[in-house]
Structures are given as structure tokens and as C-alpha cells.
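Removed: one protein chain of the complex. Kept in place: all other protein chains.
Letters A and B name the chains as they come in the text, with residue numbers starting at 1 for each one.
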Amino acid sequence: MWVNMGPQHPMTHGLWNLKVRIDGEIIVDADPEMGYLHRGIEKISEDRHYNEVVTLMDRTCYVAGLSWETLYITAAEAALHIEVPERARWIRMLTDELQRIGSHVMWYAAFVQDIGLMTPFLYGMRDRDLILDLFQSFTGARMTYEYNRVGGVRNDLPNGFTDRARKVMDWLMPRFDEYDALCLGSDIFHRRCDDLGRLSATECIDLGITGPMLRSAGLARDLRKDRPYHRYDQVDFDVATATAGDVTARYLVRMEELRQSVRIVRQCLDWLDKHPGSVLAQELPRWLGAPYAPVGAEGYLLKRRYPSGTGFSAVEEPHGEAQAYVVNTGGEHPYRVKFRSPVFANMSGAKSYLVGYHVADIPPIMGSVDICVGEVDR
Amino acid sequence: MATTLYSVSDAISSLLLGAVGSIFPEPVHGWLTSTDVVTGLAVLIFCAILLVASMINTIMLIWFERKLLGRFMDRRGAMHVGYAGLLQNFADGLKLFRKNTFMPREADRLGYFTGPTAYMVTSMILFGILPVSSGWNGGSLPLSLLLALAVFSFAPLFIFVSAWSSNNKYSLLGGMRSAAQMIAYEVPILLAVVAVVILAGSFDLNTIVLEQQNYWFWGPLVVALFVFFVGMLAEMERIPFDLPEAEAELVEGWNTEYGGMLFAFFMLADYVRALIGSLLVVLLFLGGWTMPSYVPTALTSFPLAGIFWFMLKTYAVFAIFVWIRASLPRVRTDQLLRIGWMRMIPLALLSIVLAGLVVLARCLPVFGCVPTLGG
Partner (left out) sequence: MKPEELKDNLAELLGPRLLAVEPFAGMAGRVRFERTAALELFRHVREVLGYRHLSMVGGIDWVDHREVFYVAWSDERKEYVLLSTDVPADDPHLESAAPVWTAAVWHEREAFELVGILFDHHPDLRRLLTPEGYAFHPLLRSFKLHEPEDLEVKTRNV
């Protein structure tokens, strides 16, 4: 019997359809159907100014907007040959890590809901709100930040931000232990999640699976260590890994990443306290500095030429490895923007980690993938 | 004569009929105040009181759960309608009542409508069977415990009927899970009850409670209490055993296709069953309306003290159910059935043996009692 789980289904966490063929309660085949959220972001980008694409990035993944902004903007800067001030790089690293905390806490909330735990769901949402408050204080928005610009970030952090952020980090650390107590302390949790959705590291690599799913299988691949971008080579942190490759292992990896992220955030805050400075490149061409310049503004109406180039960037997004490929042919719009969504690849292997398990196992397994349909469909 | 539910409704009835009858001339007045009419009306009033009291209790139970869950989750629960959200559930009920009743086109009409109704009715009937305090019951039947459990176990049938007839894959899966689960846990529940019956020597709930005046049964029968409690969790389909309506994978399980008042029936009946489950735990293991002798008499002898203590215990038991719901994840079907058949049934059998031993021990010369079953 084929059962359509989605597009409107509590398991999906977004708009997609998991078609599963079941024999009794056992899954024998699975076929994810994507595209319900396809907005053609790559197409729209071709008609947009470089800075305007940042707006779309917040909509690409709605729980990790800032990670996607920095992903795109680093590729765009590479394509446009623009250097970024040091402070902006550290701010981007800070926002990336805060975003990782926000995203992982959100994942925790959604995941425990999938296995029937109601209380931690609200704990997760409560704590994520603190991160959103921090974002609001320097971007002005809680979800669609539009904070990054070609050449840096829009504005510096407000006064007193670092202290507030430190307080939030101090509050969060013991909360993570609380999360663990609620999940790992429960025998039922282990009965539900151990040996579930098992993947070996080799299978992960073959299927293109990255991020916490890959690290939970024992391979310590983390772009922040292996191919440091921003200033990750100047901060101390460990790559979280587990060995089992099952749902519990993914849980453990994400929980450890939360703690490591807090560690990185603290180091970023210390650095930012000591090094004030500019956050936006000074020698930007006028048209990049003022995207919404009125018609007739000086320099805006001229046919601009800019050295063409191709930019590529890869960041360790909360869900996995995200990549951006931006082709600049000298115009004011990117000629082509291509994104690699980690969830896209993680979900393409759905059949290999679903078949053989029970229908009741689908929510925890798919929950452990950490689906963000916005970035799969783009 | 102590006040009983029937004596109260009889008094109301004769007062009402006396008042109404006095404005009529003689033959009508005499007929209205005759014993037959008074008794007839008293029975109706009796039923009305039962219905209203149980419905109010059920709705308060929902409020209680919402507030308690809110505290567990670091939030406040219902706040705005009435004092501390007391009227929120009445408002929700009214909203559901006003909703359009609909039916999926391919659904089976008879099953779709009778399912929830029968589920609701069979759940409500139980309130007429269970005693709330001495004399406050629908009549003391000699086998009231058996009757209550028999009516209680109707539920999977009606759930399955409504799930099947709503013609939805999720509903059907949920209905099948529900039936499997309830049948699996019916057995250990009955076996645990057997232990109680051995100790009390009666199937009459009144007698079972009176037997607990000296010691509550949870002490000697703690294993049976555990089995009964877990079984009740499964029967009520509450977390961690709420697989039939596991919303993560089966949307809402067997009531996916229901909306409006029919959904309200399911919802209410679920809470009716939760209330009944808590009542049964109190009746069978926690002494019903009796209190231990060391509790000062002043606390046990005020008017309606029995009902007060009984409801207090019931809500305390229900609070434990809510606590479990707030802190445990959901198990899987196969795990649930394995727990039921392979853990609960042996435990229940063990509790029967224990009950037998307790009965034998009571008859040791030390205690100086007469060796009769249930003595």
C-alpha cells in the first residue's frame, strides 16, 4: 500500500511529500517528492542586483537565514573580487554560530515533538527565542534579516550586545544538559531511536550526505576545520562526532555542536570587544553601496563594467555542507547563481535509510535528517 | 438516613412537584404528588445530576490538564476566558458545537456517525455505574466492577468502526493500532483486577471500597496497581501509549477525518475515559472515599466529605497521568504490544499470586481472623 505522507502532514516539517510503500507496518519503498516550495530563487537571482539576492537567501532556509546569507555573500564577493574588513568576517562567524544554535535548538524542538515528547518542544522554542532576540537587536528582524552586504555587513553590533549575548550563552549551556536529561535519560527514547536509520560513513559519502548525519557515522568532516572560511582557523573548537550512525548518534552530534557553537560564540564576542573597526568595505563601487539608488543618481545609469569572475564558497551550514556558485559576467546582476543545499542531498538518500523500518519510525528518522524544505526546493 | 444521590433527587423531585402541583386543582394535584410521579421525576433528576456533574468534571479535567501541562512546559496554559482560563474549555466546546457537521464523500454513513456517538455514550454510561461516595451511585449492583470493565472495553469496537468507515488510510491504521492495543491491555487489566477481587472478596465496588477501610489495597497489591496503571494509560491512549493518534506519523490517527461536534465527542469521550480510569484506580487501590483512621475526624465528617476526598484523590491520580504525558516520549506499536503481552501479563499473574498470599497471611492465627475467601 502506497501512503502519501504529505504535502500536508505533521511529519514533514515543511511542504513535501514522502511516498512510502508499506507492508503492514514495515516500509518497503520510499520516494520523496519535492518541489512544493520551489520559488525559483536561482532564477529570480538572475534578475536581481547582487545585494538584493541577500533578501532571497533569508527565504531559502527559514531557520538558518544568516548562514545562507554569508554563504551567498562570500561567493558573490569572490566573484566580484571584493575584500571584506576583518571585523565583518568575525561578525559573520558570530552570526553563523548563533544561527547554528538557533537552528539546532529548533531542530531539537521539532525532533522531540516527532517522538511524542511535548515538554522539551516548548523548552526548545523558548530558548530559540533568546537567539532571535539577539538577532533582532542587530538586524532588526527575527527571521528575514537582510544583514549581509557585498563587502561586509550592513551595520555594526549595537552597544552592549556582547554582554547580552554572553548572558544568553550562560543561560543556554545548562539548558543543553536539561535537554539531554529529558531525552537520553529516558529509556523509551533509546528504545525509539537506537539502531534507527542506520548509515555507515561510506554510504553517507556515496549518497552525498553531509553535516551532522555524516559526522554521526564517524567521519569528522567539518568544513570549518577542513577548509576554514571566515576566521574559523583562529578559534578553538572540536568537531563533534559519534560512531553509531543512527538517530541517537545524530542527536548526540547536534547536542555537542550546540556546546561547541557556544564556545565559538564566546571567542567571537571576546575578539569583537577588543577590535572595533569598520564592518563594510570602504572602496565599494557606488552601485554596490546603494542598491536602491533612484533613477538618475550619479553613476547608476551608466553601463557598468566590472571584472568578470566566478565565485565559489562552501560553508558548514547547520544542516550540512552548503555551497554557492556565482557567475559574474560584468553586469550588475549575477549571470547565474547555483546553490547546493545539504538537505537536498541528505534527502535524496531517503530510501536507503527508511526501508526496513516501521511506519512509526519515519518521524524520528526524517526528523533526525533536519529537513528544511525551503533550501531543498529553493 | 445518610444523604444519597437518590435521596437528594427524590427531595428535589417532591419539592418541585409539590410547588407545581399546588397551583393545580385537586385531581391533578393529587396525581402530581403521588409516589409514582415523584419517583419517576426523581429518576430523571437523578440522571440529569449525574450527567451534568460528570460533564462538568470532565471539562474541568481538561482545564486541569491544560494548566498542569502548562506548568510543566514553563508556560501558563489557558489564561483568558474566565478566571485563570476556567471557562476556556466551555468556549471551545461551544465553538465545536457551532461547527458544521460534515462527512467525507466516500465514507460509510452509518459507521461514520454511530462510531463517535456510541463511543461517547458507552463512556458516559460508566458514570452511572461507579460509586462516588457511600450511597452516591446509580445503584449497588453485585457485579458492578465487572459491568464497568465490560462497558469500558467496548471502546475499541467503536473506534475501529469509525476509523474504518471514514475511509482514510491513516484512520484505518490508527483504528487497527487502537484495537490491537486495547485488546492487548484488556487482559492484564482484568488480571490485575482479579487480584483486587481476591483480596476484597467481592465484585461490588461498594464492598471493595468498604474492605479498604482498614488498609488501602495499593500496599499489598502494589504490583497489581502498577499493571493496572500502565494498562489504563494504554486504554486511555495517552502518551507514552498514544500511538493510535500518534500525530507525528498518522496525523490524528483514527479521528483524522472527524471535525466539529463529532470530533468533540471523541475528545470528550477520551477525557471521560481518563476520568473513569483515575476513578477506577482510586476505587480499587486508593480506598475510594474512605480515609485512613489517623486522619482527624473533623476532616472526614463534614458534609460530602466522601465526595471531596474521592475527587481529590482522583485528580491527584490524573495529575500523575499528566506528569507522565509531559515527560515521556511515545513508544512504538511493536514495543507497546511486547510490553503488554510479555511484561504486563506475567506481572499481573504475579500480582494474583501475591493477592492469594495476602489472603492466606490474613488468616494466620496471629491475626486471628476466620479463614474465608476475602474475609
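Methods note: a residue touches a chain if its C-beta (ideal position, glycine included) is under 8 Å from a C-beta of that chain, and two chains touch if they have at least 3 such contacts.
Because the structure is predicted, anything quoted here is derived from the model rather than measured.
Undergrad: Who does the absent chain touch among those shown?
TA: A
Undergrad: Sort through A:His9, A:Arg215, A:His230 or A:Arg340 and give me the one touching the missing partner chain.
TA: A:Arg340
Undergrad: Tell me which of A:Glu83, A:Asp195, A:Asp226 or A:Asp270 is the one touching the absent chain.
TA: Going through A:Glu83, A:Asp195, A:Asp226 or A:Asp270 one by one, A:Asp226 is the residue touching the chain not shown.
Undergrad: Which residue, A:Ile91, A:Leu207 or A:Leu354, contacts the hidden chain when the whole complex is considered?
TA: Selected residue, touching the omitted chain: A:Leu207.
Undergrad: Touching the hidden chain in the full complex, which residues of chain A are there? Just list them.
TA: Touch with the absent chain occurs at residues 34-35, 38, 40, 42-44, 47, 78, 205-208, 210, 219, 221, 226-227, 295, 301, 303, 310-314, 321, 323, 325, 327, 332, 335-336, 338, 340, 344-345, 347-349, 377-378.
Keep in mind that, in the parts below, only the chains that are shown with their structure count from here on.
Undergrad: How many angstrom lie between the centres of chain A and chain B, each centre taken as the mean Cα position?
TA: That pair's centroid distance is 48 Å.
Undergrad: Provide the residue numbers of chain B that touch chain A in the complex, in ascending order.
TA: It is residues 69, 72-75, 169-170, 173, 239-240, 242-243, 246-251, 325-335 of chain B that touch chain A.
Undergrad: Over in the complex, which chain A residues touch chain B? Could you list them?
TA: 1, 3, 5, 9-11, 25, 112-119, 121-123, 126, 182-183, 186, 188-189, 191-192, 358-363
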